[in-house]
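Here it is: the structure, laid out below.
The complex appears here without one of its protein chains, the remainder shown in place.
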Amino acid sequence: MKSWLLTKDHKRIAVLYLATVTLFFFLGGAFATLIRVELLTPQGGLVSSETYNKLFTMHGVTMVFFFLIPSIPATLGNFFLPLMIGARDLAFPRINLLSWYLLVIGGLLALFAMLAGGVDTGWTFYTPYSTTYSNSWVIATALGIFVAGFSSILTGLNFIVTVHRMRAPGMTWFRMPLFVWSMYATSLIQVLGTPVLAVTLVLVFCERVFHIGIFDPALGGDPVLFQHLFWFYSHPAVYIMVLPGMGVISEVISVFSRKSVFGYAFVAFSSVAIAVLGFLVWGHHLFVSTQSVYAGMVFSFLSYFVAIPSAIKVFNWTATLYKGSISFATPMLYAFGFIGLFTIGGLTGLFVASLGIDVHVTDTYFVIAHFHYIMVGGTIMAYMAGMHYWWPKMTGRMYPEGWAKLSALVIFLGFNLTFFPQFILGYLGMPRRYHVYPDEFQVLHVLSTAGASVLAVGYLMPMIYFIWSLRYGALAPANPWGATGLEWKTASPPPVHNFDEAPVVTHEAYDYSTVMGEVIEVG
Amino acid sequence: MASDAHGETLALREQFDSEEQQKDASTLGMWIFLITEIMFFGGMFLAYSVYRNFYPHVFAVASSSMNAIIGATNTGVLLCSSFTMVMAVRAAQLGQRKIIILFLVLTLILGIAFLGLKAYEWNVKFEEHHVPGPAFHLDGVDTQGPAQIFFSMYFAMTGLHALHMVVGVGILTWLIIATYKGRFTAGYMTPVDIAGLYWHFVDIIWIFLFPLLYLIDRHLG
Partner (left out) sequence: MATERVDSVKTYAAVWIVLLILTALTTAVAYVDLGAFSVVAALVIAVVKMLLVALFFMHLRHSTHLTRLVVTGGLVWLMILLLLSFADFMTRGWVGVPGR
C-alpha cells in the first residue's frame, strides 16, 4: 500500500489515476441515472426542482473536471507517453505524484460539497447566480475544481518537458507516435488555459465571500466578463477532452489496418492546430449574452476554422483504412464508433457555431446532444478503445475478446438511443436544465432514458471483465497486436524502468515491416 | 566537487541520462510554469482593463488617491532585489558560496521590506475606508460601485502578487539554508537559477502593476 501511495513510477501513478477517475465516472454516472429517471415523466415527480438543479450540476462537474479532463492524459498518457518515446519515466516523477494527490484532494473537496448539500449553479458557474444568489456549496466545489486544475496544469507541464527533453536516441519529432503528438497538443492547452480558469474561480470566490463587485451588476460589474474568462478555458478544455482520444484512435486505426497513418504529418500538425485554434473561438458560447453582435460574428466565423483540422483527421483515418488489412478487434470497433459519433458531434458543432441557428437551439437539448456526441461518443469511445488496446500491456493479461466486442456493440447502440432523440428534442424546443416539460416530449425522453439503461449495462461489462481478466485472463505476450510502438518492445507489464536495454529508434512510427514475424493471432 | 555531496545533492535523478539533460528539463519546466503564471495574472489584467475602459474617470480618481511615492519606492526595492538575486545566481555560476549567501540574504531582506511597505499601504487603505465592503467610500466620484471595483482589483492583484512574494521569501530561505550546507557549486546550481527566474518574474508582474494601479491618468484625478 505504502509503496503505491509514495510511488514515483509513472506506470503506477497511471493506475492510481485509473482507479480515481473510474470512481468519479461511476459517481457522475449515478447522477446521470437519477437525471434520466426523473425525466421519464413530464411532471418530474421524483425530485424537487432544487434537487434536480443540483443533480445536473454535480453530474457536469464530476464528469468534466474529475473524469474527462484527467481521463486519457492522466491514465493512458501517464502510462504510455514515456514508454512510447523510450524514456525511463516522466521528467518530473515527484510532480507527477503530486498532481495525482491534487486531483484526489480536489475531488474530495467537491465530494464534500456534494455530500454537504450539493451545488446548483450548473457546471458553468455563471455569475451573478453563483456569486450572489445561489444558496448551495459553490465555494467548496469551486475550490475543488481549482485544486484539480493544478493537477491538470502539472500533468501538462510534465508532459511537455518530457517530450522535449526525454526522447530516446533516434526518436525524432516525426518519428513520434501520433498519440504522443496529441498528448503534447493537449498539454499545451492544459498549461495555457487552465490558469485562466483558476483565476476565474479565485475571482468568483472573492466575489462570493467579499462582494467585491467584479461580477455584480449592482456595483457596475459585468457578469459577462465571467463568461469570457470561463469559456477562454472551457472551450479549449473540450479539446483537452477530445484530442487525447484522437491520438488513441490514430494508434488503433493504424495497428488494426496494418498501415502507416495516412498523411502522418498532417495528423500530427492538426493536433497542434486544434490546440491553437481552440483558443480563438470561446465567444460562441456567448451568442445570446450581452456580448456584442460584432464579436459574435467574429467568434462564429473563427469557430468554423476549428472544423478544418478535425476534418483532416477524420479524412486521414478513413484514408488509412483504405486497402488496409483490417481486423475487427475490440479496440478497432470502438475506434469505428468514435469516428462515426465524433463526426456527428463535430458537424452539429458547426450548426451551433453559426449565430443564427444557435439563437434557436442554444440552451436546448440540441446542445446537450452535440456535446455528448463528442465527449461521450468521442472521448469515452476512444478511452475504451485505448483501454482495450493497452490493457494487455498494462496488466500482462488479455481481456475476453467476445465479451469485449459485445460491450462495444452495446455501448454504441445504447449511446445512440440515448442521445439521438435529444437532437430532436432540442430542435423541437426542449430546454436544457428543466425537469418539467410538455407532454409531447415524453416519448423522446423515454427513449433516451431507455438508451441510458442500455449504455449503463455497456459500461458495467468492461468494468467486470477487466477485473476478471486480472486473475483469469490469458497471459499477454509482449506484442499481442503486432504493433510498432516502443511500448510493445518491452515486457507486458513493463519492468520498473520500462526498458531492460535503452531503446534506439531507427524507423518511422508505424513501419510494419519492422514487426513482420512478430505478429500474433488477433481475436 | 566532493563525491558525497554528489551523492546527496547532485544526485542525477534516475530518469535522466545526464546532468545537462536534468538541468535543461528543470529550466524548461520553470519557464513553462511562468507561462501559466502569465495566464493566471492575465485574467486579472483583463478584468482590470475592462473596468478601466468602462469607468475611466472613476479609475483616474481612484488611482490618484494612491500614494505614488510609496509605490515608486516599493518598485525600487523590488528592482534592487532583482539585482541582488541575479548577483546571487552569478555567484552560483562561479561557485562562490559565501557570496551566494550574501546576495540571497540581501534579496530576502529586500523582499521582506517590500512586503512590509505593502502591509503599511494596505493598512492605510483600511483607515481611509478604501477597502471594498459596506464601509467603503471614495471622495470625488459620483458612483461608489465602480470605485469599489477599482479597489477590489487593487487588493486582488497586489494580494496575489504579495502571495507570490511570500512564496518567494520561503524559497529564498530554503536556498540560503541549502547553500549554507554546501549543496550548490558551479557544477550544480539549478535551484538557485530557477528560483532566480521565479523571483524576476514576480518582479515583472509588479513592473506592470505599479503604473496600472498608481500612475495611469493621475493628471486627470
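Lettered A and B in written order, each chain numbered from 1.
In this section, a contact is a pair of C-beta atoms (placed from the backbone, for glycine too) under 8 Å apart; a residue touches a chain by one contact, two chains touch by 3 or more.
What you see is a predicted model; the values in this text were computed from it and never measured.
Participant: Touching the left-out chain: which of A:24, A:79, A:100 or A:232?
Facilitator: Of all options in A:24, A:79, A:100 or A:232, contact with the hidden chain holds for A:232.
Participant: On chain A, what residues meet the omitted chain?
Facilitator: 164, 192, 196, 224-225, 228, 232, 279-280, 282-283, 286, 290-295, 298-299
Participant: Applying the definition given at the start, please give the residues of chain B touching the unseen chain.
Facilitator: These residues touch the chain not displayed: 20, 24, 27-28, 31-32, 34-35, 38-39, 42-43, 45-46, 49-50, 53-54, 68, 71-72, 75-76, 79-80, 82-83, 85-87, 90, 93-94, 196-197, 200-201, 203-204, 207-208, 210-212, 214-219.
The working rule: only the chains that are shown with their structure count from here on.
Participant: Quick one: report the Å distance separating chain A from chain B, using the average Cα coordinate of each chain.
Facilitator: 35
Participant: Which part of chain B faces chain A closely enough to touch in the complex?
Facilitator: 13-16, 21, 24-25, 28-29, 32-33, 35-44, 46-47, 50-51, 54-55, 132-133, 143, 145-146, 148-149, 152-153, 155-156, 160
Participant: In the complex of these two chains, what residues of chain A are touching chain B?
Facilitator: 87-93, 153, 157-158, 160-161, 164-166, 191-196, 198-200, 202-203, 206, 210-214, 218-222, 225, 228-229, 232, 497
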